[in-house]
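Of the protein chains in this complex, one is absent; all others appear in place.
What follows is chain A.
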């Protein structure tokens, strides 16, 4: 490492140092007369030393504040671009994004899609950008924070007169008494300055801890970023969804088939049911449909205690039961189930009767109920009739003239029944669906719907977030750093005892106005004149 020798005291300073570590003489001889740059207290910034290995080069890249600011600027612009059109997760699920953006927003929409901005915040390059900012903050903090800490910890009390002369606030005093100097020091003490003395030279300092504010702030930011990374660990973060039908028990996703939930009852209330809702009457009339007031799931949570392999009948042990209401989740082991959505009135069972086609009274020959959760193939009766459920479509739709089901759920069930009986030669078929009853031909018997039962489906959010305390801690430390750096200032006053003259110089990292006011207060009652603002003087000259 190269060194710079101080030509006043002969101390060897690290390359890049601008103010001698020992005596405080400025080392930038070519800049005489100008005010000193007090950044990092003139200490050598680690990365400003010569590049040696590839590691040093990478380190120096990230330790550059310019690079950091550029990365933040790019991230800012990219984040803004992502808000021009909706992200992919907010467009309807049923549409093809490549078509949707073009149709909705024209040519710009298509460009937006093709550049991948429709999924910007989850894209690899955006993540890398944010991570690079994190790395930059971390390295910059080490690179600047450590030398600054060392420089301030080992700062010399006695500084070279040139150091004092090149401070912004500076004063020279010839006629003063020793008592007055003492009074000045005691007044500094009154203003909570810490006084260090060496051979008559004084350093009065306060609020040094405010200089650590930015680094504490960065630490908080890094903890916050780490917290967001922990979201990718399934143990720390779960965001899933489960639909559970009334009366059914189903596995809770993302729990390795350990927990099951039973929906015992789904309660749904709308406005207008109670007398006290009369005040809303007008508003309700303007609304086309019923307005939900309250919905909740009465749920039981079970744990599967068997060690059998997946798919075998679970041995369920009840561990918790209760209501799940909006904003009032049911919690087990940090896993919370939130009431999120519902589907009302899905068919659960349907009842039919068989009667003669010509019978106007439609007197039932046989009656039977099809359980839509587990329909039986055959329904046999003692009077010799037999009904076969030949085809069943839970959510029936015609597709090119062929009936098929488009989902698992009995939202619009369709049936093909075969009727066998003592007076039927082979069989009679008929197709039934909501509002449809189609016989296969000239049928002697007809099946009619007599009754049905429905049930509700509850949609529950499955959430677990152990990263919240980490995010909270990060944000808290961040705030402490901001307060520390913003509400306090690092103020220093050097008093140099010359042979005849007394030199006084003052420095603060911010709020010069406050420092000036404080000094006015300190010199009040002494014969010391106010220190001069050399920066203003230079400007006026």
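Some notes on this structure:
The definition used in the following text is that a residue touches a chain if its C-beta (ideal position, glycine included) is under 8 Å from a C-beta of that chain, and two chains touch if they have at least 3 such contacts; residues count from 1.
Keep in mind that, in the parts below, contacts and distances are computed from a predicted model.
Matching "Sugar ABC transporter ATP-binding protein", "Response regulator transcription factor", "Peroxiredoxin" or "Actinorhodin polyketide synthase acyl carrier protein" against the UniProt entry of the left-out chain gives the name "Peroxiredoxin". The omitted chain makes contact with just one of the residues A:37, A:287 or A:312: A:312. For the chain left out of this panel, the touching residue among A:9, A:284, A:300 or A:389 is A:389. When the missing chain is restored to the complex, the residue among A:27, A:120 or A:139 that touches it is A:139. When you scan A:275, A:361 or A:374 for touch with the missing chain, the hit is A:374. Residue positions on chain A in contact with the hidden chain: 1, 52-53, 55-56, 58-59, 122, 124, 127-128, 131-132, 134-135, 138-139, 142, 226, 229, 232-233, 250-251, 253, 256-257, 308-312, 314, 372-377, 389-395, 404-409, in rising order.
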